[in-house]
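As you look at this complex, bear in mind that one protein chain is not there, while each of the others sits in place.
Chain nomenclature is as follows: A and B, assigned in order of appearance, with residue numbering initiated at 1 for each chain independently.
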Amino acid sequence: METITSIKPLLAVLVSLLVTPMLVSSRNPNVREGWTFLAAFIKLAIVASMVPAILQGTEIVYTVAEVFPGVAIKFKVDAFGMLFALVSSTLWIVTTIYSIGYMRGLNEHSQTRYFCFFAIALSATIGVAFSANLLTLYLFYEMLSFATYPLVAHHQDQEARSSGRKYLLYIVGASIGLVLPAMMICYNLTGTLEFSKQGIFTGTEPHATMLVLLLMLVLGFAKAGIMPFHSWLPAAMVAPTPVSALLHAVAVVKVGAFSVLRVLTGVFGIDLLASLNLGTVICYIAAFTVITASLIALSQDGLKRRLAFSTIGQLSYIVLGVALLSPKGVIGGMTHIAMHAFGKITLFFCAGAIFVATGKKNISEMVGIGRRMPVTMVAFFIGSLSVIGLPPTGGFFSKWYLVQGTLQADQWPMLVVLLSSSLLNAAYFFPIVYKAFFCTQEEAMFEDRIEEAPLWCVVPLVITAAGSIALFFYPTLFLKLAELATR
Amino acid sequence: MSQQYPALLVIVPLLSAFAISIAGWVNKRLCFPIIVTALSVVVYASIGLLLTVLEKGVVIYHLGGWPPPVGIAYYVDHLNGLVLVVVASVALLNVIAAKKSIEQEFPDKAGPFYTLYILMVTGLLGIVVTGDAFNLYVLLEIAALTGYGLLAMGEERAPLSTLNYLYMGTIGACFYLLGVGYLYIVTGSLNMVDIARLLPPLYQSRAVLAAFIICMVGVWLKMAFFPLHAWLPNAYTHATSAASSLIAPLVTKVMVYVMIRLILTIFTPEFVFATLALKNVVVWLAVIAIVMGAILALAERNLKRMLTFIIVAEVGYMVGGAWLGNRAGMTGAILHIANDALMTLCVFLVVGNIVYKVKGYAFENLQGLFRKMPFTMGAFVVGAMSIIGVPPTCGFFSKWYLILGALQAGHYGFMAALIFSSLVSVVLFFRIFEICYYEPFSDHHGHDHPPEPMDEAPLTMVVPLLIVAVILILVGLYTVDIVNHIIKFAIPEGLV
Partner (left out) sequence: MNMAELIPALIAKYNYWIYITLMMIGLYAMIAKNNLVKKIVGMNIFQTAIILYYVSIGVKKGATIPISAGGHGAAHEAVHAADYLNPLPHVLMLTAIVVGVATLGVALALCLRIYNRYNTLEEDEILAQIRKK
């Protein structure tokens, strides 16, 4: 495994931080949006420029500063981090296009603040993706928590206030209350926090300590939405839809899942977990979340809330995949980060477009909307296919690998969990699409003319829906990265 | 000249006090330049002194040329070299920021205020730089008396609160004096290093034990270690912003320095941690201090008072860290002296700015401040992150060492208290952020909410504040340098 030193990871993180003063001082909204696009494209360019090296198996490192003996603020770009970074930086561009349409379409206030914190949040996300050790990851994780708070609480009304509180309580409470002590205990035991294939432990530590540490770290990264630390996600739906899209697809929950995966693969290591038989515990916790979340999703009428619970379930798919400790499972879990991102962001864009065009938030009010907004609803259909895991969408591949992973690990209960939750996913997605397109003249709530949301909203969701289909035909990039990560 | 730095540290402020006092009579506008010049010289000397210590080791300065134990010696090693720089910088930044506040609140008393200010800085610097136990008492009282004067200049309740502080402070100083008396009886010397040399054969004697405990109680009284803290919230809250932002960051930290000096230099760690069996008890007292400080802070509806209870909790951090008895804990405690001084300065300067503009510091006064005073609140966010303990601000790094020390000593209660205090701080500060961010409430998504005009404090108040906020992050990132080059040598090698 060759290692190159390059300042590119730091630059990728800093690009959106450095653009923030430009955003604040822009007089003209178009100039401001122009700066955001510029930063997004530069970020994607820097990230993409590192892909060839990663595909050959090299890792890129950069040390910013050593802060404790044996621990530094350090970046390391490896295959897994690259996968996540690619997803985030690509989707940021799309989300920015969408944000413009949404925020201007609704004439929202404080748009500069919105775009600023969005940029900072992306900076933190790439920071997490490229973290070389647990301390750096923790640093950027916290930065993301605090940077997304003003976004979640954007509307500044009572609802936003209580949701903001819940958001902070769960996420910051779990990270300071669980991750920080666990990280310190790890450092005290081993003297290092670097992510590596063999993990940081020597295998001689008492089993109970390992179990407690594992639980503290997995549950402590509450952004991964593992029950019981999931309630912040439905509450955070009070935010504007592009923020929800950011939360669910681009950054926040993916950061949570990514962090948990790093803990499982980099801090403990697949082999140690297998030898201590700790994977099963995590499997069952994740499986519980998958089933419960899918069941709750069935009962939700608010479209965004249903999508929120769907995300909670899907995140635990990712954790479950890795907790199976089999190579196929790990590939499935990692690939699902990418596939789910594209699928979910499409769904959220559709939900937002519906709100902008018609003002409707509840599924029961969306009967017959397919005639009014056909493009949107077709995209919704494609997005839901991806999340359920059916061809011709990219989600099929990740689900396929997950199923194979359960077989490889001889975990039959998990196979049942996966298949039944896919059925549940279908159960809460297909009725929406069906009711949107196929309904009688009396049931239809909308007039029979086509009136989509503004172009700025529709184009992104078409792009991401097309992306979901494209990932079915060209999944190699993400599959290769995931496969490199497991080697 | 550089050999005279230790003396300059005390003489320059002392003499400028006279100059300022006279200037206050002649022309008030002269006071500010004189005090800034004096403090700049002090900052320069303290940095020069620290660099000399880093290069050549301990600096010993005999006042008047009299060798100890006959004369008074100033003794500068890595520990007080660091604290000197912190004290001097905080004093300088604060006086620049306080100028407008003084002009607004009591312009006619500016002369006396600046005089007392620089005399207090003299006292604090003297406490840190001296190597003589009795000389420390004298300077302790100088700092205390000038402190009482500064604190009493405030609003209505200030004189009474200060009087209560005076009682407690005097008892504390008298206890310290008594302890030094015991030490003098058994060793015949007042020089710190000399006493340390003479004490070891006497470790089993009850007089030495009594001396230690009495000195400790005295110092704990003066640093507001729970439950001896009752004077602090009232005294600091009712004072003027300019006074409280000097005293709050510095006085308690300098007392913590005195405690560490007692532990490390005079009564060496062998006595304190090995011979005495008090370690555990004191750490549990610290745990109670941290928890009570956090809980009492939650009960306050008043920004300034809430911050004073946070000081009580922070003192608990430092006492607990020092008494864990291992290197990591002591490193955390010493690092936290510097970090906490800076964090407290940051948040109290914010309060000063808010009081200047809004004329009040109760929670109701804080509405909409994120729009009205974005720079001040930005610095407040950085200070809050530091108190909570979020990287990369410095507060995280000292907390790291304290927790590490707790883990190494097996004291999980102390670690739990530190985590608990971080979580409570999140609640404390986000309560305030909520008020500044959401209120006054607007209806319907804030669409018809006209943006409030920015009404920031004047530049001389905002710029020092922003400098402190940036320093908080820089000190955090450079922690490893501070620890490896300075603090590592401040702790005797025997401490593991």
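Here, a contact is a pair of C-beta atoms (placed from the backbone, for glycine too) under 8 Å apart; a residue touches a chain by one contact, two chains touch by 3 or more.
The structure displayed is predicted, hence computed values, not measured ones.
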Interface partners of the hidden chain - shown chains only, full complex considered: B
Sole residue of B:26, B:160 or B:454 that reaches the chain not shown, by the stated touch rule: B:160
Residue among B:44, B:134 or B:489 touching the omitted chain: B:134
Touch criterion as defined above, residue of B:174, B:278 or B:466 at the omitted chain: B:174
Touching residues (missing chain, whole complex) on subunit B: 134, 137-138, 141, 145, 148-149, 152, 156-157, 159-160, 162-163, 166-167, 170-171, 174, 177-178, 181, 184-185, 190
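As a working rule, only the chains that are shown with their structure count from here on.
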Interchain centroid distance [CA atoms averaged], subunit A/subunit B, Å: 43
Subunit B residues within the subunit A interface of the complex: 385, 388-392, 397, 400, 403-404, 407-408, 415, 419, 422-423, 426, 430, 434, 437-438, 441-447, 449, 451, 476-480
Footprint of subunit B on subunit A - complex, ascending: 65-69, 73, 107-110, 135, 138-139, 142, 146, 150, 153, 155-158, 160-161, 164-165, 168, 172-173, 176-177, 180-181, 184-185, 187-188
